[in-house]
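Showing chain A:
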Amino acid sequence: MTKLVLKNVTCRFGAVTAVDDFSLAMEQGEFVSLLGPSGCGKTTTLRMLAGLLHPTAGTIEMDGEVISSPTSSLPPEKRNMSMIFQSYAIWPNMTVAQNVAFGLEVRRLPRPEIRAKVDQILEVVQMAYLRDRYPAELSGGQQQRVALARAIVVQPAVLLLDEPLSNLDANLREEMRYEIRRLHDEFHITTVYVTHDQAEAMVTSDRIAVMHQGRIEQVDGPRVLYARPRTRFVAGFIGRTNFLDGEVRGGEVVFDRFAIKVDRFAEPAALRGRVSFSLRPQSIHLHRHPPSASDSTCIIPGEIVQRAYLGEHWDYAVRPKESALALRVTARPHEVFEMNEHVWLELDPRQMAHIR
Partner candidate 1 sequence: MPIARVLLPVAVTVLLAFGAHAHAFEGEPALYEAAKKEKALTWYTAHYNSETAAAVCNGFQKKYPGVKCNYIRTTAQVAYQRLSQDQKAGIAQASVISSTDVGHYGRMKQDGWLQPYRPKNLSELIDAFKSFNDPDGLYVATAAGLVLITYNTSVVSPADAPKNWTDLLDPKWKGRVSIGHPGFSGYVGTWVVQMRKSYGWDFFKKLELNKPRIGRSINDTVTMLNAKESWVAAGPSATTLESKDKGNPVAVVYPTDGAILMVSPTGILKNAPAPNAAKLFVEYLLSKDCNEIMVKMRQDSVNKHVKPLPGAKSLAEVKTIRPTYDEVEKGIPEVKELFRDTFGI
Partner candidate 2 sequence: MRWRHLDKSLFVWVLLIGVLLVLVVNPLARLLWASFEHGATGAFTLENYAAAYGRWRYLEALWNSLVLGLAVAVLGTVFGVPMAWAVSRTDMPAKGLVWAAILGTFIVPSYLGAVAWILLAGPNAGWLNRLYVWLTGAASGPLNIYSMAGLVLVIACYSFPYAFVFTRSALDLISSEMEDAASTLGAGTLRTMLRVTLPLTLPAILGAFIVEFLEAIALFGAPALIALPARFQVMTTMLWQFFEFPPKVQVAAAYSMPLLGITVLLFWLQRRIIARKGYVALTGKGGERRLIRLGGWRWVMLGYCLFVTSLSFFLPMLVVLQAAFAKAWGRGFGLDNITLENLRFVLIDQPITRAATLHTFVYGGTAAAIALGLGLSIAYIVHRRLVPLGGALAYIAMAPFVIPGIVLAIGFYAAYTTPPLVLYGGAWILILAFTTRFLPIAYANSDAAIRSLNPELEDAVRILGGGRLLAMRRVVGPLLKRGLAGAFILVFIPATRELSSAIFLYTTGTQVLSVLLFDKSDEGNFEILSSIGLILVVITVALVLAGFRLAGRDFMLKRTAS
């Protein structure tokens, strides 16, 4: 069942277009991330979903009814959504319990029921022992949990999160992104998560919408997004990659000093003229001796021009013979090669994503 639909949503501030022709449909219970660098329009989109901003063009629908349009918008208080802000926005003049109870009080639930629900949710986020503290006495992570509890306890139709982990340290961030996904799974709330951190998005989301300069570049699940980026930006933004530009000539894609037959690629029919590919460093394997040729792989001779040992893996830059390219290769810790050593690159053209 489609829960939220954004149709050609545009948001302009004077001469600046923050969000440009954004279209997306979300299912009930889905966890979608809006991923992109700062200034790409993701927070603006989120605030439009919340009703804190109005679109200049396009509509937002929830459960089939228009809730945002250029001419009229349902105010935030009527949307039955919850939001977690980057600053958490925990009210400093109220205790943890009062903060969490607020939404329930607005909905005029009876007191005993409010108390029960507050206790329950505080248990879930493991903050029950701090229920009477004031926000000034809490750490960042604890405030984060209060914000979560406050947002979830009202059982919203949609949960919106605006870079909730950016103010936490690395360890806490890792812990909290699992926590957020867990809570999502437990309560099945449709969730929209805004972040610039691709690892967060990959860990938590069912689908990721990658945004760049106000527009959607690609919307896909994490694995597809990683393996099959469709644009240069997406390929570069999610993980590291090698960009290979070539030209289709005589049944072959000709790169710098090496060529690969067109029919070796995943979608040969789409290849014509000038083409670009994204090849992940993990998809290239290095050999000291030429490996046996096969239908699925290409072997290219090359030379190590740079190397760095990072403990968990090796980072090599390899130059194919007589080429100007420097391909990045990730190798396992025991695969040691020397500088300028002559090596053989083994790669699978089907793992090369055709990008536009």
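Heads up, the rule we're going with is that a residue touches a chain if its C-beta (ideal position, glycine included) is under 8 Å from a C-beta of that chain, and two chains touch if they have at least 3 such contacts; residues count from 1.
The candidates were selected such that all candidates are chains of the complex that A comes from, given by their letters.
Note that the coordinates shown come from a computational prediction; the quantities given were computed from them, not determined experimentally.
Visitor: Of the numbered candidates 1 or 2, which one touches chain A within this complex?
Guide: Contact with chain A is made by candidate 2.
Visitor: Can you list the residues on chain A that touch candidate 2 in the complex?
Guide: The touching residues are 50-52, 71-83, 85-87, 89, 91-93, 102-103, 106-107, 150, 154, 160.
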